[in-house]
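Missing here: one protein chain of the complex. Every other protein chain is in place.
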Amino acid sequence: MRLEVDIRKTLHSGARRFELEAAFSSQDDLTVIFGASGSGKSLTVQAIAGLVTPEQGRIAVDGEALFDARQGVNLPARARRVGYLFQDYALFPHLTVRENIGYPLKKGWRFNLLPEARQEVTEIMASFEITHLAGSYPAELSGGQKQRVALARAMIKKPSILLLDEPFSALDSMLRHRMRMELLEIRQRFAVPLVVITHDPADVEVFGDTLVIFADGRVEEVSSRAKSAAPEVEGWREKVCWRAQWKKEHLAAHRFVPAAGI
Amino acid sequence: MRLEVDIRKTLHSGARRFELEAAFSSQDDLTVIFGASGSGKSLTVQAIAGLVTPEQGRIAVDGEALFDARQGVNLPARARRVGYLFQDYALFPHLTVRENIGYPLKKGWRFNLLPEARQEVTEIMASFEITHLAGSYPAELSGGQKQRVALARAMIKKPSILLLDEPFSALDSMLRHRMRMELLEIRQRFAVPLVVITHDPADVEVFGDTLVIFADGRVEEVSSRAKSAAPEVEGWREKVCWRAQWKKEHLAAHRFVPAAGI
Amino acid sequence: ANPVGAETELLVSAAASLTESFKELTKAYEMKTPGVKVRCNFGGSGTLMQQIVQGAPADVFVSADKETMDRAEKGGLIVAGSRINFVGNSLVLITPVKMVQVAGLADLKSGQVHRIAMGNPNSVPAGRYAKAALEKQGLWQALAPKCVMGISVKQALEYVMRGEVEAGFVFGSDAAAAKERVRIAAEIPTVTPIVYPVAVVAGSRLQAEALAFVRFLQSKEAQAILAKYGFKAELSSLPAQTKLMPGGYKRP
Amino acid sequence: MPDLTPLWLTLQIASFATAIAFVFGVAFAWLTARFSFWGRDFLDAILTLPLVMPPTVLGYYLIVVWGRNGWLGSRLNAHFGISLMFTWQGAVLAGTVVAFPLLFKSARAAFEGVSTEYEQAARILGDTELRVFFRITLPLAARGLLAGTMLAFARAMGDFGATLMVAGNIEGKTQTASMAVFDAVQAGDYTLANTLVAIMSLVCVAILVTINKLASRGRAGR
Partner (left out) sequence: MPDLTPLWLTLQIASFATAIAFVFGVAFAWLTARFSFWGRDFLDAILTLPLVMPPTVLGYYLIVVWGRNGWLGSRLNAHFGISLMFTWQGAVLAGTVVAFPLLFKSARAAFEGVSTEYEQAARILGDTELRVFFRITLPLAARGLLAGTMLAFARAMGDFGATLMVAGNIEGKTQTASMAVFDAVQAGDYTLANTLVAIMSLVCVAILVTINKLASRGRAGR
């Protein structure tokens, strides 16, 4: 997959202004977006999903534009065939867990799911360990349970690209590990490229073939596993200290080497 | 502080039933609750805060009962003087960040905050790095920003006990670290005991003078830093494998030694 | 003109004050003329007239006052020559049973009378007659501030019955219907006689049947029934010849 | 036991009127709630106006427009040979107009209360706008819609002035319960009036309670 993002958007809230100016591209099927709180990660991914319309720029997957301000292209969200895990889940409160997960599989106006769709729902519930929750409503779930239901719902339709906003933040480490493996397997089975926003170094480890680092509404840098041969740029660590510190602890010993930045 | 919890509650949701049977006590000012997703951590803390009424049992802080089914004691939430960070923040959507944080400080029916309260709000916003968000509404915040605002709101009134449900899950590691330090400092300055629910080993490290481990609605075990002299119980690791695994990675080398369980 | 067995349905739009008497009248008429069913549409005269203007499928129009019928005639809504006055009424001053101090119009100026109920002169015939009568006696200016204007004459009656006002103007027929609960203080002479005109509606397809009903209203039997309900005899005769030109109403 | 035909008729008329008002009310509510356009507040106020008019006056304007010689009514009559005057369809029309603002306003508030996030989620999951509306917006607004529908039904049932003007007060044909009560009060027959009012209230309470019960069963678990 080739994901190209180059967008600008300004948000106003009272006197405050947030300017998003995100430009990066990724050749890999596993992309991790990483960065400080409030740096524009969720916004960028929402723009890819079609929930937020940028003012300028272009978003393309495999060369096909989902959004292009100059050419006037702006595919509606339903036509983009992306899966998206909302940071706050957005489970439908009036539907049970089973209905929530089966939602994208409902064809036409029929009331019930087709048997094969039912089967799929049952399977994904089993692999996410939420089978026993099938009949519960979102308000009756714990934080981690909600997150798993949302994850299942985002993935069940085999989207052409899967965008996950902090997919494991509410899970315990054991479950986190298992879900990661589950996700990787699904990714491989259906060849779905993943874009994961995370604060967890272990996610970077697993999903970060390409690592995009955000700061203050801009892409500070893009590193790629493939570029590991490139020389390390000095002085960079001090510049973005929080990231440096984190890197020191978790990444330095690994394969990541920062690219020249953007 | 001495926190005693011994409660029972059954929740129904369709055909599913969840039985909470939590009993533990903690002598320390730092208590960490830890356990699998859906094991009843949030419910227990909600019971301490007075949001959920158990069917049986007793909750006491420093020997004073907040809830006692047998004696018919059930203090209303506002009388318990606890601070509580909701797992999903529960920021008031009609108030700005400043108004949300200042909310608990509003006395009587006056419209504006007293100058000293204003000052407090300003200070806590600064230390949580959300000063620039003062005029924004919750819907205009990122996930991590919401979490910090909720944290500030829970802490500003110097409660007699502070209950935090995954307080740093939406924060990046740098900020997480800084908030932890901030919290510890506040705790020491005002001598507020903390009860923290977390999935993050680092939190256990910092806050876990007493570690309470939940599984399936029950307290599986309580370990205390003070008991570190006690001999390690064999066979226990295999029994609760996920915890074992996690422990192996993060705790074994440290001061924790499992107590005999409850 | 009708096939045997099929019922002809005649629709009579009648002023609300005729409600009880017409329920009995139509029953009597149906007994007399098999094959004809009479349905009544009761409402204020003004309402009925507006409905007819907008093409309501009424066959007979019975108004409670001359003015409304005049307007209908001017607008060509009724069959010329089918109009008669079939009954009359009296205007009475009534008071609650215990209120014996009021015996005539002159007493209304007394301080004991705070409120006087009547129909709204702008839209209710009984109110119009009362206002004219008071004007003629030179009392209107003095009494107007005390007047409570009802949406219908029945409302004025209601106020008196419940003792909310000290006096009221209603028709004799209204007072007769409530004779246990109100006291008739005086009959008031009106400037113009109170008459109920009736006519066949121009748009009706059943003009012959409608005219037959109008004729029935003149009959002894009908007059007896009306008298029973407190109406006053006041009959004008139908022209010998009435030219009927049935209109194009289709029955709903 | 008084004649119950008027009551039965009232229920039919009110049901039809509520159903029609529901469709239009919901449609306009959705438009004004989800789209921001010039003159939106103005449109909102205009659509509330039928409530401000005294029903009789409303009825007068209704027959001016829909009467056989009316602006639209004359065309209806010329092309299809039908007239709404003095028919129960006319009563339904009057009831609809009278009930509309209640449904519209309640529905608009209900739609505005539905978080757009859920609709966004449904779009991403592949729903067209129509499906989003029927599968997400409508069910999530159910509570407010229900309240509006109950108000509208009650109002349509109780309407008197507008219905009388359009449909007439013809016993056994267009006389609704309200008119029967009104007639009884006018005739000074208070026993009959009280009985009718009691029956009408009972039936109405029974219906409202039933709707409430059914609806809250459908909402179980939330």
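Letters A, B, C and D mark the chains in the order given here, with residues in each chain numbered from 1 onward.
One rule holds for everything that comes next: a contact is a pair of C-beta atoms (placed from the backbone, for glycine too) under 8 Å apart; a residue touches a chain by one contact, two chains touch by 3 or more.
Source: prediction; values computed, not measured.
Colleague: So there's a chain missing from this view; which of the remaining chains does it actually touch?
Modeller: Taken over the complete structure, the missing chain's partners among displayed chains are B, C, D.
Colleague: Of the residues listed, D:84, D:132, D:147 or D:166, which one is in contact with the missing chain?
Modeller: D:147
Colleague: Sort through C:90, C:120 or C:204 and give me the one touching the missing partner chain.
Modeller: Checking the options C:90, C:120 or C:204, the one contacting the hidden chain is C:120.
Colleague: From the list C:57, C:88 or C:150, which touches the chain that is not on show?
Modeller: C:150
Colleague: Tell me where the left-out chain touches subunit B, residue by residue.
Modeller: 49-51, 76-78, 80-84, 86, 88, 90, 92-94, 96, 103-104, 106, 109, 136-137, 139-140, 153, 157
Colleague: Contacts of subunit D with the missing chain: which residues?
Modeller: Output for subunit D: 41-42, 44-46, 48-49, 51-57, 60-61, 101-102, 105-106, 108-110, 112-113, 143-144, 146-148, 150-151, 154-155, 157-161, 178-179, 181-182, 185, 193, 197, 200-201, 204-205, 208-209, 212-213.
Colleague: What does the interface between subunit C and the hidden chain look like in terms of residue numbers?
Modeller: Against the left-out chain, subunit C lists 44, 46-47, 49-50, 71, 115, 117, 120, 122-124, 145, 147-151, 155, 158-159, 162-164.
Going forward, only the chains that are shown with their structure count from here on.
Colleague: Give me the chains shared as neighbours by subunit A and subunit D.
Modeller: Chains in contact with subunit A as well as subunit D: not a single one.
Colleague: Which chain's centre, taken as the mean of its Cα atoms, is farthest from the centre of subunit D?
Modeller: B
Colleague: Express in whole angstrom the distance between the two chain centres, defined as the mean CA positions of subunit A and subunit C.
Modeller: Taking the mean C-alpha position of each chain, the two centres sit 80 Å apart.
Colleague: Report, in whole Å, the distance between the mean C-alpha point of subunit B and the mean C-alpha point of subunit D.
Modeller: Roughly 51 Å, centre to centre.
Colleague: Among the residues of subunit D, pick out those that touch two or more other chains and give their numbers.
Modeller: Residues 221 of subunit D each touch two or more of the other chains.
Colleague: Where in subunit C do residues touch two or more of the other chains?
Modeller: In subunit C, no residue touches at least two other chains, as defined above.
Colleague: How would one label the connectivity among the chains shown: line, ring, star, complete, or other?
Modeller: The chain contacts form an open line.
Colleague: Can you list every touching chain pair?
Modeller: A-B, A-D, C-D
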